[in-house]
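What follows is a single structure, written as structure tokens, with notes after it.
In this view, the complex is presented without one of its protein chains, the others remaining in place.
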Amino acid sequence: MIEVPIHIRWRDVDLYGHVNNAVYLTYLEEARDRWVETTLPGTNFVIVRIAIDYRRELSLEDEDVVVTCRGVGYGTSSIRTAEQVIAKAGWVAAEAESVIVAHDEASRQARPLTDAERALLDQAIAASA
Amino acid sequence: MIEVPIHIRWRDVDLYGHVNNAVYLTYLEEARDRWVETTLPGTNFVIVRIAIDYRRELSLEDEDVVVTCRGVGYGTSSIRTAEQVIAKAGWVAAEAESVIVAHDEASRQARPLTDAERALLDQAIAASA
Amino acid sequence: MIEVPIHIRWRDVDLYGHVNNAVYLTYLEEARDRWVETTLPGTNFVIVRIAIDYRRELSLEDEDVVVTCRGVGYGTSSIRTAEQVIAKAGWVAAEAESVIVAHDEASRQARPLTDAERALLDQAIAASA
Partner (left out) sequence: MIEVPIHIRWRDVDLYGHVNNAVYLTYLEEARDRWVETTLPGTNFVIVRIAIDYRRELSLEDEDVVVTCRGVGYGTSSIRTAEQVIAKAGWVAAEAESVIVAHDEASRQARPLTDAERALLDQAIAASA
């Protein structure tokens, strides 16, 4: 599991005084990218699905969050990850599940995971279970 | 159903040359806000869940999208909407389902939908079914 | 001179209820990119300076702006442009002057303007004077 600290910027907050819903995906992205880089160095991917539950508002006063990402499973070309956005005070601001697919840059198409990638994923998923 | 045209900005695109995944939520927000304003004038809400399926990449060459939003159901305080991001050329770039809750600004808490709001929702959901 | 209409998005506005200062640069970028594409098709550039005067706040109620961009001069490798952000109601929300330089993508370095580019710039500057 990866943990990435993120500082809440003034620009992240909207007129309602809380971190805007779209910005949470930017936060998730920081952790997911790091998780892929660490777990599958050199693998390119694109996102095909994100489901996010907003549990509690974040505001500037919360200052910092930690975003966690771990692998939870995989298919032929897809990988499922689970993320949490956790306020500095310890409570969960949001929980998400994402699906990414291995991506061939040249063709801009999804491609099957290789055996080497599957082995690394097995390891990473087992380690965070 | 609401349809909102959105122009893709240079800033919406990331290093991969496509509209960034978080920006889709900004696009959805434009349509959902308009749908609520139209359907339930004066009602404040916050988002509690979004599930988005990214169907196809959008790039600067696609220039414009139309985002649609319609109501699909409601509970005690929650409303379910369905959104689509449609490229100018007619194909679907993303589909989403969102859950919002009526929100009391003073207490910053969810509140039950009123009978008047339920009547307006019944109408809107029937009209887009 | 180029005129680009831009719709103000909910995400463009910050906690103060006005379009955030950084977002104005995103608005300017839309017009400047279009001006370069129109005036110097195929020329890559990077920005080296922007000076922006914020004349008046923009809010969601203003709905749309028009951003104008015109050429005002050039040097060995640099081009000076002037931009305005104009509210739908006709008043000026911001005025800016920018300096861009022709850019060689391979070396990621500034390069001198070609004679052909200078001729096109002379024409464009004369036309908007």
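Note that the chains are named A, B and C in the order they appear, and that numbering of residues resets to 1 at the start of each chain.
Throughout what follows, contacts are C-beta pairs under 8 Å (C-beta built on N, C-alpha and C of every residue); 3 or more make two chains touch, one makes a residue touch a chain.
Keep in mind that this is a model prediction, so the values were computed, not measured.
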item	value
Residue among B:V13, B:A51 or B:A110 that touches the chain left out of view	B:V13
Among C:V48, C:A89 or C:A119, the residue in touch with the chain that has been omitted	C:V48
Residue among B:A22, B:L40 or B:L113 touching the omitted chain	B:A22
Of A:E3, A:D33, A:E57 or A:E97, the one touching the omitted chain in the full complex	A:D33
Absent chain, residues of chain A that touch it	6-7, 9-11, 26, 29-30, 33
For chain C, residues in touch with the removed chain	16, 18, 21-26, 29, 46-54, 57, 108
Positions on chain B where the hidden chain makes contact	10-11, 13-15, 17, 20, 22, 60
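We take it that only the chains that are shown with their structure count from here on.
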item	value
Mean-CA-position distance for chain B and chain A (Å)	22
Centre-to-centre distance between chain C and chain B (centres being mean Cα positions), rounded to whole Å	31
Distance between the centres, which are taken as Cα means, of chain C and chain A, whole angstrom	35
Multi-chain contact sites of chain A, meaning residues that touch two or more partners	22
